[in-house]
Every structure is written in C-alpha cells, then in structure tokens.
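The structure's right below; bear with me while I get my questions together.
Note that this complex is displayed minus one protein chain, with the remaining chains in position.
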Amino acid sequence: MDAGGKRAQELGQPSNIAVVDAGGHLVAHARMDGAWLGSVDISINKAFTARAFDISTADLAEHAAPGQQFYGISGSNQGRVMIFAGGLPLHRNGQVVGAVGVSGGSGDQDQSVAQVAAAGL
Amino acid sequence: MDAGGKRAQELGQPSNIAVVDAGGHLVAHARMDGAWLGSVDISINKAFTARAFDISTADLAEHAAPGQQFYGISGSNQGRVMIFAGGLPLHRNGQVVGAVGVSGGSGDQDQSVAQVAAAGL
Amino acid sequence: MDAGGKRAQELGQPSNIAVVDAGGHLVAHARMDGAWLGSVDISINKAFTARAFDISTADLAEHAAPGQQFYGISGSNQGRVMIFAGGLPLHRNGQVVGAVGVSGGSGDQDQSVAQVAAAGL
Partner (left out) sequence: MDAGGKRAQELGQPSNIAVVDAGGHLVAHARMDGAWLGSVDISINKAFTARAFDISTADLAEHAAPGQQFYGISGSNQGRVMIFAGGLPLHRNGQVVGAVGVSGGSGDQDQSVAQVAAAGL
C-alpha cells in the first residue's frame, strides 16, 4: 500500500487504497489527505469486485457495458459491484488470494496506482 | 437558500434545496410548496455527491455516461451518487467546505437555482 | 493504530481497528491476522457512531438499553449505529475531530484497545 501511495503522490492525485482477502473482506484501507470522501466506498468495493469475480474492474467494465453479457451486474451484491478501472485481483501461485482497489483520480490514474500497489503486495 | 428559493420562484418551479457540510452531512433543507416529494432525497444526495467527489453533478454526469471512465459510479455509496445537474460544491479559500443540491425542475432549472443558492452561501 | 495493534496482541485478541475523520468517513482500517470477518463492519461503524453522536459506544449503550431514552437508535442511520463498547471519539482542543473503532474481542478488550489507539492518535 505504501508503494501505491507513492505512485498516487507522483500523479498528484490523493487516493483511497483498499486491500481485501480471499473472502473479499477488508484487510486494510488508507485514505490520503485530500482524497475524495466518496472514494472510500468505491475503493473498498473495487477490491471486493475484483475478488468477487476474479477479474480487474477495468475488464469487467467491458462486459458490463450496455449490450454486453453482464450488463446490469452492478445491481447485484447490494450495490457493491464496481464496473470501472481501479480494482485488481492479487495472484499467488496461480490462485487469487485477494484484491486491491483504488479510487481517487481518473480511471487511468486509479489503474496505475492499483498496479503499483498490487506489485508491492 | 433564500436566494435559491427566489430564483426557483422566478422560474416558476418549486424546488427542494439542500446544503451539506464538509463531511457531506445535511446542514439544512427546505422544500417549497408544491415541490415533488421524490426530490427531497435527490436534492440531499446531489449535495452529498458534489461534496463526495468535489465536482458538480452536471460535470460528473459526463464522466458517468456509458463508455466513460466513471460509468457505474452511481451504484456506489449505497445509491447516494446522483449523476445529473443540480449539485454544486461550495468553495471557500480554495477548499471545498460543503455543497448545495437542488431538485424540483429540469436539469437546467435545478442547475440555475443551485448556482444562485451557492453564490448566496 | 500501531499502538492499538500492540495492545490487541498483549491481550491475545486479533482485532479490527478503524479511524474516521470529523465527517465520520473512514480514514484508515487494519485487520490483524485471525480477526473475525464480521468485525470489519463493526469496527468501522463503532468509529462512525462515536463521531456521529460524539460519545463512546460504551456510554451510548447505556442510553440505548431497553427502557432508556435512546432505545431503538441502533435502527437509525441505515444500521450503522453500534451500541456496544469499542468506539471512542477523538478530541483535539476541545473539538471532536474523528473517532476510533475496535472490534475483535470482548467488550472490555475492544474498549482497552480503542483507548490505547486513541491515545496514540
């Protein structure tokens, strides 16, 4: 998470960073000074989503677009399914062992912070 | 809020006007005679949204459209994210200190009332 | 939070520790290895409650007991009000600036971990 925080600082974009375990349950969360309040929920639920379906939320976004096979999935799981970039599953030995979720900037920024955070975990 | 109310009367559109603090929590709300019941919730949550992401809900709407980077954000934060015009963050000395949300008319009307109310706050 | 974590280790009781800001929004959360999954939500919402009413959840519990003046308050705020020990408001210069919430052990253990964490914040 420190690595992700540094990447967010490089980007000049205060972020929320969340990590969930293999059950999709929160392990740790940090909000940087000035990060959006509304991104607390989004970071946690991007991580949940990435583990819930073992897919990055950026990839899920494509399947969840109007006309696509999972359109409407964001209405499931009590509103916890996030369908835009920033959530990444964490793999170890070919298994998904958890996920990281980032929210605070543009989709590209969140994705970049998540990638750096995931590499550090 | 009085200024916003006068603007709504000029427009002939009874409105709900809500103000939240820096934590996104309601500070004040007023429903004019004849304003829609369903707009109580919307005005409060437009204000919440404008503070939660430090952006007007009209601008957020563009990012939240199908195919855009935040498509799906309206499913976050337990359904409190409003993605149509009428919510504006309130700035003081370069900081967001709260937000105003208006609901009761067309998007353009709500936006106009919100702008006048924000200027008066 | 580190101080709270060390206290939890002394007690032999893995815990969730959460910190919220003056708006009641999550700033940071950590779950120790082996802490209960169901305590993620509880730690966050104990902190929310302590800030929402500027009172420790242990004290609120007395007012919320059957027959007392706030009996039923736990049904408000979308189920976020926790009425058992482990949540403490954080004061600075006579102001409540946030809160800490701990969940993972008995009420006495949670309270003890919260006190140590609050002292360190």
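Per-chain residue numbering starts at 1, and chain names A, B and C are given in the order in which the chains are listed.
The criterion applied here is as follows: contacts are C-beta pairs under 8 Å (C-beta built on N, C-alpha and C of every residue); 3 or more make two chains touch, one makes a residue touch a chain.
These figures come from a predicted structure and were not determined experimentally.
Novice: Among the chains included here, which ones are touched by the excluded chain in the whole complex?
Specialist: Among the chains that are shown, those touched by the missing chain are A, C.
Novice: Can you work out which residue in C:I17, C:A30, C:A47 or C:A64 touches the chain that's missing from view?
Specialist: C:A64
Novice: Please give every residue of chain C in contact with the chain that is not shown.
Specialist: With respect to the unshown chain, the touching residues of chain C are 36-39, 41-42, 45, 61, 64-66, 74-75, 79, 81-85, 106-108.
Novice: Go through chain A and note every residue touching the omitted chain.
Specialist: Within chain A, the residues that touch the unshown chain are 21-25, 78.
We take it that only the chains that are shown with their structure count from here on.
Novice: Draw the chains as dots and join the ones that touch; what shape do you get: line, ring, star, complete or other?
Specialist: complete
Novice: Go ahead and note the Å separation of the Cα centroids belonging to chain B and chain C.
Specialist: 32
Novice: Cα centroid separation between chain A and chain B, in whole Å?
Specialist: 27
Novice: Taking each chain's centre as the mean position of its Cα atoms, how many Å separate chain A from chain C?
Specialist: Centres of chain A and chain C (C-alpha means) sit 26 Å apart.
Novice: Going by the contact rule already set, what residues in chain C reach two or more other chains?
Specialist: 23, 25
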